[in-house]
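For this view, one protein chain was removed and the others were kept in their places.
Coming up: chain A.
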Amino acid sequence: MAQAAPVLNHSKPLKHGHNVKRHTGLMDWITTVDHKKIAILYLWAGGLFFGIGGLEAILIRIQLIKPMNTFLNAQLFNELITMHGTTMIFLGVMPIIFALMNAVIPLQIGARDVAFPFLNALGFWTFLFGGLLLNLSWVMGGAPDAGWTAYAPLSTSTYSTTHGVDFYTIGLQIAGLGTLIGGINFLATIITMRAPGMSYMRMPMFAWTTFITSAIILFAFPAITVGLVLLTFDRILGANFFEVGAGGNPVLWQHIFWIFGHPEVYILILPAFGIISEIIPTFSRKRLFGYSSMVFATILIAFLGFMVWAHHMFTTGLGPVANALFSVSTMLIAVPTGIKIFNWLFTMWGGQVRFTTPNLFAAGFIPTFTMGGVTGVMLASAPADFQFHDTYFVVAHFHYVIVGGLVLGLFGGLHYWWPKMFGRMLSEKLGKWTFWTFILGFHMTFFVQHFLGLMGMQRRVFTYLPNQQFDLLNLISTIGAGLMGVGTIIFLTNVFLTSRKPVGALDDPWEDGRTLEWSIPSPPPEYNFKQTPLVRGIDALWKEKTAGNKGMTPAEPVGSIHMPSATALPFVMSVGIFIAGLGFMFSRDDFGNAFMSFIFNNYIVTAIGLLITFGSMVLRSVFDDHGWHIEPEELEEG
């Protein structure tokens, strides 16, 4: 696909010259297989869900602003905390991570697209329809209310009688399918699509962390797939996996959930490590300190990430031997993570540091994430965890790593790559306002929660009694949450104002770009690289700059470029799964309407949905996509 035909004859059409059908407007977005457009789709969809999850957080904090508050009732509070966690992790930050991966990875490795453009689109649409299904629960009989961990037996049909948890299981199943597809796609892309000279140990760190993250996705997501299937079967088909009365075992759910759930934490944070590792060298005008130790620390974190899941279950009663082993393996993770922290500090040390907005976020990330890491080591101590478990100390800890780590990293990455994605620089002034309001609000919200937890305030409880010294700290926490909301609104304002400006960002708008994405126009043309670049070292573009060259040396002559065709099939397939999921979920309901009951109770709706999906798969298999070509003369025009 990346290769070009060596012989060009302009007067007659090439052997594979097929007519290309161009879509415009909405159809363009529905049918696109271009990784740069899919990145923007991921960003808008992820941003939408991030906004929903943020509003849920604000509602939770308003409820907790004072003791015995009646702003929300207990049921709604449970639904909000469940949906806040689920939405933020699966539908908010993961898609934004995928947005940056899609926007940047093919450019960083010198590729014209990902290995499977069709699958890339399919991954996005399944994620979106899974997320929509999950959020439909708000208007279709109540959201899931068993916590984002959906522990059995609370989540079984005995104790959770509405369809809420069904929306959780089916919605996450569909969204998870999209994530798995994306993971496989990025693994294959990074293995096979690197430009000539781009060896593994010359890849930018963000490409490395994407690679490792994708591997974690591949080995972690099938576990939750099975877990969700078991819970679905229990709830809809009357199976007994978690029904103690029939021989089932609720602890099984905890194991399966956390065998997935803990690696998931590293799926979230490793890309942020990669983003920080790109931003800090750029704005220190120095190469990354300890590149190879950074690579091996990433691999080690991924490996250890699969052996620590039971530290979420210290109080379940697995016994002292299991607790001790998982305690030690958890503390081990601090070693590679510490290596990373020091590498970033040593990269800045002695560098010509410029505190642009992305670099502010990166510099803010380091101490904030370190604090989250330190409380992580505290929680890893099993005896102490009996005190911390299910208190606000845990809430503070994971928000320090996820918001103070990942979200700061994402904000940094968005400001950093925004000109590359959209061709317009975000306002530095508003960007700095975003940073200061967000990080101050963040610490106000969550720093005090450490103390609330140590003083004994339980998480996931909708209110608290007065005169326990909780009142002031909760008030501070809620004000901080408001400030984070203000920071996000400033960011959105920045995005809106920037979108009104003309496209005009330079190829290398930060002037000190080190990697391949800064060697091509902003935004890049459809085919990314007119000629595939030749990579001659780590930080390929920086190497050419220091050698006095104007740009990359091409590795091939200008030639015709093969492109994949746009197609609506990924969208249609996802609609099919969506219909099948809804049909299966309501297959045991009495609709009070003979026709509706008939089509749902006999799995006709499910069958129609599956038929749409599998039918689309057959179409995709039977009709080969020959793609189309961009000819050299068009390259000269563009």
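Worth a mention:
Everything that follows uses one rule, which is that contacts are C-beta pairs under 8 Å (C-beta built on N, C-alpha and C of every residue); 3 or more make two chains touch, one makes a residue touch a chain; residues count from 1.
In the analysis below, contacts and distances are computed from a predicted model.
Of the names listed as "Cytochrome (Ubi)quinol oxidase subunit III", "ABC transporter ATP-binding protein", "Polar amino acid transport system permease protein" or "Pyrroloquinoline quinone biosynthesis protein D", the one that matches the UniProt record for the absent chain is "Cytochrome (Ubi)quinol oxidase subunit III".
Considering A:Ala195, A:Ile256 or A:Ala540, the position touching the chain not shown turns out to be A:Ile256 (whole complex).
Touch with the chain that is not drawn comes from one residue among A:Leu59, A:Ile109, A:Leu154 or A:Leu180, which is A:Leu180. The missing chain, though absent from the display, is touched by one residue of A:Asn69, A:Thr149, A:Thr162 or A:Thr225; that residue is A:Thr225.
Of A:Leu59, A:Met101 or A:Ala115, it is A:Ala115 that touches the chain left out of the display. The chain that is not drawn here is touched, among residues A:Gly248, A:Gly261 or A:Pro336, by A:Gly248. Contacts to the hidden chain, counted on chain A, fall at residues 1-3, 5-6, 15, 115-116, 180, 184-185, 187-188, 191-192, 218-223, 225-227, 229-230, 233-234, 237-241, 243, 246-249, 252, 256, 259, 618, 621-622, 624.
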